[in-house]
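With one protein chain removed, the remaining protein chains of the complex are shown where they sit.
After this line comes chain A, so read on.
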Amino acid sequence: MSDITAVLGVIGSDCHAVGNKILDHALTAEGIKVVNLGVMVSQDEFINAAVETGAQAILVASIYGHGEIDCDGLRGRCLERGLDKVVLYVGGNLVIGKRDFAEVETLFRGMGYDRVFPPTVDLKEMANLLKQDVAARS
């Protein structure tokens, strides 16, 4: 078992629950302690949960195409609330239309996310990256 605690949730007004459950199962199976906030989670709820549970990472999912609006500003808010070391991941159908993923990745990296994932990501691989990133940050 690793000692990683990660807060997981679907951000904004997005109520897609299935992928959220799959992520929870897959990450738990990889030995990560998941604090799952479910769907329609606000930025402050992610941060509140991370503060209380001492989580090292926040994993933000967005499926409905409004990710660009919902996800912006989370890094700044984390800094304001004292989470200066937290690892931020984002993944899903982050934008609408057929935009090139490299472009999307640059956009979300610019918002302060450490890694950006397309819907096709291998979750085992993602869990391994998470372990490395948390180790590097602490």
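In this text, contacts are C-beta pairs under 8 Å (C-beta built on N, C-alpha and C of every residue); 3 or more make two chains touch, one makes a residue touch a chain; residues count from 1.
Everything below uses one rule, namely that contacts and distances are computed from a predicted model.
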Among "Carbon-monoxide dehydrogenase small subunit", "Glutamate mutase", "Cytochrome bc1 complex cytochrome c subunit" or "Fe(2+) transporter FeoB", the UniProt name of the subunit that does not appear here: "Glutamate mutase"
Candidate in contact with the missing chain, chosen from A:Asp14, A:Asp114 or A:Asp133: A:Asp14
Positions on chain A where the hidden chain makes contact: 5, 13-15, 33, 35, 38-40, 42, 45, 48-49, 51-55, 64-66, 82
